[in-house]
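This report concerns only the one structure given below.
Omission of a single protein chain aside, the complex is shown with its protein chains in their original locations.
Chain IDs A and B follow the sequence of writing; residue 1 opens each chain.
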Amino acid sequence: MNAPLIGARVARKEDYRFLTGAGQYTDDISLPNQAYAAFVRSPHAHARIKSIRLDKAKKAPGVLGIFSGQDLADAKVGGLPCGWLITDVNGQPMKEPPHPCLAQGKVRHVGDQVAVIVAETLAQAKDAAELVEVDYEVLRAVVDAAAATKSKVAVHDGVPNNTCYVWALGDKNACDAAFAKAAHVTKLEFINNRLVPNAIEPRAAIGGYSRADDAYTLYVSSQNPHVERLLMTAFVLGLPEHKVRVVAPDVGGGFGSKIYLYAEDVVVTWAAKQLNRAVKWTAERSESFVSDAHGRDHVTVAELAMDKDGKFLGMRVKTTANMGAYLSTFASCIPTILYATLLAGQYTTPAIYCEVTAVFTNTTPVDAYRGAGRPEATYVVERLVETAAREMKIDPAEIRRRNFIRSFPYQTPVALQYDTGNYDATLDAALELSDRKNFEQRKAQSLKNGKLRGLGYAAYIEACGIAPSAVAGALGARAGLFEAGEVRVHPTGSVTVFTGSHSHGQGHETTFAQVVADRLGLPLENVDIVHGDTSKVLFGMGTYGSRSLAVGGTAIVKALDKVIAKGKKIAAHLMEAAEGDVEWDRGTYKVAGTDKKKTFGEVAFAAYVPHNYPHDKLEPGLNENAFYDPANFTFPAGTYVCEVEVDKDTGVVKIERFTAVDDFGKIINPMIVEGQVHGGLAQGIGQALTEGCRYDAEGQLVTGSFMDYSIPRATDVPSFAVDTRETPCTHNPLGVKGCGEAGAIGSPAALMNAITDALGVKDLPMPATAQTVWRSLHKAA
Amino acid sequence: MHAFHYHRPASAKDAASLVTKNSESRFLAGGQSLVQAMKLRLSSPSDLVDLGSLKELSFVKASGGGVEIGAMTRHAEVAASKDVQKAIPALATLAGMIGDRQVRNMGTIGGSLANSDPAADYPAAALGLGATITTNKRQIEADKFFTGLYETALEPGELITSVSFPAPKRAAYMKFKNPASRFAIVGVFVADFGGKVRVAVTGAGASVFRQAEMEKALSAKFAPESVANIKVKSDGLNNDLHASPEYRAHLITVMAKRAVEAALK
Partner (left out) sequence: MFFPEEDRMAIKVSMKVNGKPVSAEVEERTLLVSLIRDTLRLTGTHVGCDTAQCGACTVHMNGKAIKSCSIVAMQAEGAEILTIEGVAKADGTLHPMQQAFKENHGLQCGFCTPGMVMNALEFAKGRPNPTEDEVRESLEGNLCRCTGYHNIVKSIVAGAKAMGGKL
């Protein structure tokens, strides 16, 4: 038997290929007879298309085909669907205006795709794209979420006030009553800044078509190939699902932005058949900026009511969420289901009411980005709590302790039921690890050096393991949210596992293999994980919402248990024992009280060479699959402590210490978990310090490249102090909760709490760039 | 990138004559700005005359206490040059702060000066040190070289061959980086030639410029407090997402003060 692998810092199986340049990302793949696509995109935020002239472009060298919205309409290619129906406060369905793959009649954001050119070479496609003449009647644009409902600009016909929906959660009357009796109310108004995800691998797609089979293959940089296939075949192209294979090979980061079905994916797939050629499209970074779904973009007013001791009585939140120009695949559920439900945080606040208005604007669509709704919720709660502590002159850690939930399961007033948690444990550990007790000394030292030092906390919670399908369905999901796994045991006892989860940096090939090898008592190298190909994996909902291990991993565990159970029957037969007397001991079947045993490998061999086999009771072979639909969400939580030093002369904020203590339940590979936290922290720090997607009043994207949009560099972030506490999830067999998003969820609030502490101001907009901080100091002076 | 014709001349002389054959021709030095602009189709020369193999343009020579640097000398070579480090350490430091390692391995001093990017670092050194720019036709004082946004005194077809920097008594460069591009939001080069001080500011205006008030104050007394309270006027300074004219004006003072402190160390 091999050493336990759960909890082991195993180096990643996938690293060798990435370190030697042998990874295969979509753009690395070249299909035979491949042509190249370039998209003509709108330079305007809002315009009517008066005419499109293609004749010059058609004559350009190497051009194979040019298609516009009309061509797609003629071919009855549908628009991109939204996967979540939100029902508004009046019981009406949200407004779902058409989202054509190529613009029809109007363009609604800069970068909206107008036409596609397919040519023999990429350079030829781009050259020809410049020859497409589009006559636009430029219209006024609406950009800001806050202005959208009152704007005279109508982004879509039939969507009054540009309002997609007004939705609410919680008991308004109970909340109003709580405020009526409050000793103190803390109120903040803020913008949760729009972000551009910017996975370093730009999106790419290669559509292929075989006349011989009348079948399509789409290679695409995606987080969920099965969902992509389902949406594309059933809702857009009207193709039979079995005729379409979607492969998401190595994917260079996603962070949410590669969940969605994008127009380009549909267009290259469709064009492949029209031209009988494979068609490749790879985004340039400037295209990513205008065509990848953005994240966040909330305008919020939030209030917290307390009694005289700082006990929370009620929370009232009003948010306007920017959907952008169209509803992206999961856009509608982000500022609702994944946001308002998290507003209880780690606290016993008895009454919470949240109202969300989702609006259309002439900007790139907004959808889930790492954390998706939960960072926004955490920002609301933790900025309010920290501000309340300051106003009430209660230590910020203490005010949290006074309000922590300590009895589980806990039903929040905003729909969720937390199964377990230990918030004191992570807070205590974070205070210790951050050396909170010597902060005042460090602050005094900073002051001596002419610098300002501040400390900020964030005690976040998130709902992961998305999601119980029945619950999601009741809330409007148009898909199930289970996961599938298959365990294929080979005759010699090695194992290939197929999972519907997708890895694009998370290291599933290692973590999942650890789970499998540990449970079967096999060496790690005897287990391979396969994902990302609809022709291999039986089904999958994909990877997002920190769900892979909790949902996908559990599906694998269930399949493993079926394998072990079947193996037990085989072993009983081989050892001529009653099944009830056979015990499984990680890799070996033993007959209790005897020295009889059979290894897993021997049993597997017997299953595939069934000469001595219970044919009357069992089929040969050892191959099991399982689908797992979670019983509840999982609730990772933790405390982050950030310490900053501010240069008064320049406004530069330096993060001196960043401490993160998370409770992810059981941990399979601590090294990988720490890596996930580091990455999340950097993205959260990016949101708070450097990243802000900005449009001008005409709807032009001002931050349209890395020359203007600053994702953190190595010098922008510190080394992190991270640790974990373990309160196992109660409703999945691994006891795991998920760790992919936590860093991005907790860090913006911790950092902004620290900066506002250093500056002694109530609030500051994100990102707290040097200029923003300097202005705040300047104003104060 | 649009199509172009590529030329590899055998000498600087050939290069200069090749580039005049078509008005849309451009010299290609390291290409770190030009190739980028061409990729984004913001620049579309008909011909590129690649100076990359012209060894005659790549050198560092100690001369008259200062240094002469060949136009095709890479930033990394200037940063690592013992001659530069000895004569004008601030110049070596500045070269080592340009862009990033990869850019410094390709980018050249001649290319940078000819491009006259308003946020580039080298123009601050050239103007701050009062460099002399030698071309295939003449010598141009730095004071007369930078004429505006991406504009210089260079005539069509004129090729920078070298740049001569006199050695100051002490000097330093302080750069406040753009968080995204890493170009200078404000960069201040301060050089003390013994009672005569030059202060050049990059990043803040349409092109690099001298700050007379600071020069006067520092020439009287080369100390941080001489500039600490100088309020720079924000009129005409650059305005963008990352820094307003007021913020830039403020940063000029802060960076100048810090540059003086560094020069005194």
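Here is the rule we use: a contact is a pair of C-beta atoms (placed from the backbone, for glycine too) under 8 Å apart; a residue touches a chain by one contact, two chains touch by 3 or more.
The shown structure was predicted, so the numbers you read here are calculated from the model rather than taken from an experiment.
Interface note: of A:682, A:701 or A:736, the residue touching the hidden chain in the full complex is A:682. Taking the complete complex into account, B:39 is the one of B:13, B:39, B:86 or B:221 that touches the chain left out.
In the full complex, subunit A makes contact with the omitted chain through residues 11-12, 14-25, 27-28, 30, 61, 123, 127, 198-202, 250-253, 255, 282, 284-286, 504-507, 671-672, 674-676, 678-683, 685, 705-707, 711-715, 717, 719-720, 743. Remark: the residues of subunit B touching the chain excluded from display are 1-6, 8, 24, 28, 30-32, 35-36, 38-40, 44-46, 48, 50, 52-53, 76, 99-103, 105-106, 180-182.
FYI, only the chains that are shown with their structure count from here on.
Interface residues of subunit A facing subunit B in the complex, by the touch rule stated above, are 123, 127, 130, 286, 649-650, 690, 694, 702-703, 706-710, 713, 716, 769-771, 774-775. Residues 1-3, 40-41, 176, 179-182, 241-244, 247, 250-251, 254 of subunit B touch subunit A in their complex.
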